[in-house]
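I'd like to ask some things about the structure below.
So, chain A:
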Amino acid sequence: MNAVNFSYDLLARGLLPEITLIVGALLVLAYDVIRGRNHTLAERQAIALWIGGIALAAAFYHVVTIGAIGRVYGDSLLIDRLAVAARAGVLVLGMITLGIASGAKRQRHPAEYVAIILFAVTGFTLMSAAQHLLIAFTALELASLSLYVLAGFDKTSRASAEAALKYFLMGSMATAFLLFGFSLIYGVTGEMNLDRIAFVLAHGGVTPLLGLALVMVLVAFGFKAAAAPFHLWAPDAYQGAPTPSAALIASASKLAGFTLFLRLLWPGLGALSGDVSTAGNTGGWLTLLCLISGASLLLGNLAALAQTNIRRLLAYSAIAHTGALLLGVVAAEVAGASPLLFYLMTYGIATAGAFGVIAVLEVNGGCQKITDLAGLSKRSPLLAGCLLVFILSLAGIPPLAGFFGKFTVFAAALKVGGMSGPAGWLTMLAIALSAVALYYYLIVLKQALVQPAAPENSAKIKVPVGAAITLLLAAGLIVVLGICPSLLLGLF
Partner candidate 1 sequence: MNLLPFTIYLSFAGAVLSLLAGMRSAAMARGVALVTALFCWGITLYAACNFTPARDLQNLVDVAWIPEMGIRYHLAADGISLTLVVLTGLAATAGILFSWNIEERVGEFFAFYLALIGGVYGVFLSADAFLFFVFYEIAIVPKYFLIANWGSTNRQYGAMKLALYSFAGSAMVLVGLLWIYAAGHASGFGLPELARAAATTSHTDQIFIFGLIFTGFAVLAGMFPFHTWAPTGHVAAPTGASMLLAGVVMKLGAYGCLRVAMPLVPGALEFWQPVIAWLAVAGIIYAGLVALVQDDFKFVIGYSSVSHMGFVLLGLAAANPTAVAGAVLQMFSHGVIAGLLFAVVGRMVYERTHTRQLEDLRKLPLHRLMPFACVVFVLAGLASMGMPGFSGFPAELTILIGVWKSSKILAILAASGVLIAAAFTLRAIQVAFFGQANPATPATALHHPYAPVTWPERTGAFLLLAATLVVGLKPDLLLNWIVPSLNSPLMQAVWRGGAQ
Partner candidate 2 sequence: MKCILSTIILTPWLGALVLALSPRLSPKTGRVLALLFSLSTLVLAAVAYAGFDATAGYQFVEQHQWISILKVSYHLGLDGMSLLLVVLTGLIAPTALLASWKVDRDPRLFNLLFLFLQGAALGVFLALDFFPWFIFWELSLVPAFFLIKLWGGPGASRAAYQFVVYTIGGSAFMLLAFAALFSAVGTFDFVELAALAHSGALAAKMSGPALTAIFLGVLLGLAVKVPLFPFHTWLPDAYSEAPTGASMFLTGIMSKMGVYGFLRILWPIFPAQLHHASSVLIGLALAGVVLGAFAAMKQSDLKRMVAYSSINHVSYCLLALFAVAWSGSIHPDASVAAFSGALLQMFNHGLSASALFFCVGILESRSGGKRGILDFGGVRTAAPVFAALCGIALFSSLGLPGLNGFVGEFLVFRGVFGLDPWAAAIGCLGLFATAYFLLTFWQRVFHGPQGAGIATFRDLTAMEIATLAPTIALMFILGVFPQVLVGLFNPLVTAWATHLP
């Protein structure tokens, strides 16, 4: 191991994005407190969004220019290419969320809203780089608490409050599990740093205590990722939360969460992974992951078939995608993190985009049921076109990025053990269920592009400029990444 580095200079450089974000959040709050009363609500929101956007852009710039500087401050943070990519991705998704917020229903406290989004994003960026159990935990908590607040931000809506409460209760329980699991790991290994934990575990074996810790950690992971059977909060949260919040939960939170747990499991708890290349395996968290993955795939896809509410449908589709993403985690041993990260990123953009369209529609006539989308192609060709791109990407239709994400993950998963092992069966299940998924995605598109508009809802929609640009950029990104996935894959 290298000499442990405690340089504050390096730490400051490594945390520059987070610092930028915090400063930005404080600026937003400050400006609003000081000058807020001179502006209308619309102007306050616009200014807050602009400052937030600039902060995110600046943070993105820092992430990209600082690059992969390696271990920071005594190995508590590891800023490698995976971290750089995940942080950049989270920041992009944050920017998309802000763009969506500009077209969504106006919040009563816009500055606080933007500030909390920035805090959440800070938590995400920290999660992506954390190498120390405590840092991981704190970052996770920062993010989660921010997200709970964001979910319940709309005080005029009972659904929002209910969503936030459910999210908070289940999230806290998951956090408790995580903390307990971490303390068990510390107790057994005596270390808090992931590298050293891995070292210790490699020389030991699986003890029942470690098995318990494993289960705890996995429960927390499952919750965070909205995997079955820990998914119960997701449909309600997605349905009740304000649309930009839902977008952030669906996209960036998943990206950061998967990155953190990926780092935790591989290589942190790698020694406990077990082997899923053949049908008879030696036990370990890989087996558990496969089970969770299968459950998510089945539950997510089959439940989505029955949905009539568009947001709940997106929630169940998120659960289904989690199942596929978990396959990416399983395959990360063999193929590295790039398939998983590509999938996460493109999935995030697509889901956020879909929520963006819903956000605009919400302001223009409401958008809860799928049938509220009727006649979208006449009401707003722009929204209909963007929705087409996002939904098809989620469905996995080439040449959009979502297809390629799934493809790389499946190819990697098959490399783990071929068709005969659990990874292979899961891949086949995932591919088969994607045909099922196409059905409900086409139902959504049918409403948007085929059905005539309901008479009471047929006025043309004017899409705010900010939202329009965001959606177009997101759709464009999906198309470009679909045609040239190497642009992203080559980065890590």
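The candidates were selected such that all candidates are chains of the complex that A comes from, given by their letters.
The rule is short, and it goes like this: contacts are C-beta pairs under 8 Å (C-beta built on N, C-alpha and C of every residue); 3 or more make two chains touch, one makes a residue touch a chain; residues count from 1.
All of these numbers come straight from a predicted model, not from anything done at the bench.
Every candidate listed (1 or 2) is part of this complex; the one in touch with chain A, counting any copy, is 1.
On chain A, the positions that touch candidate 1 within their shared complex are 338, 377, 392, 397-399, 403-404, 407-408, 410-411, 414-415, 418-419, 427-428, 431-432, 434-435, 438-439, 442, 445-446, 449-450, 484-486, 489-490.
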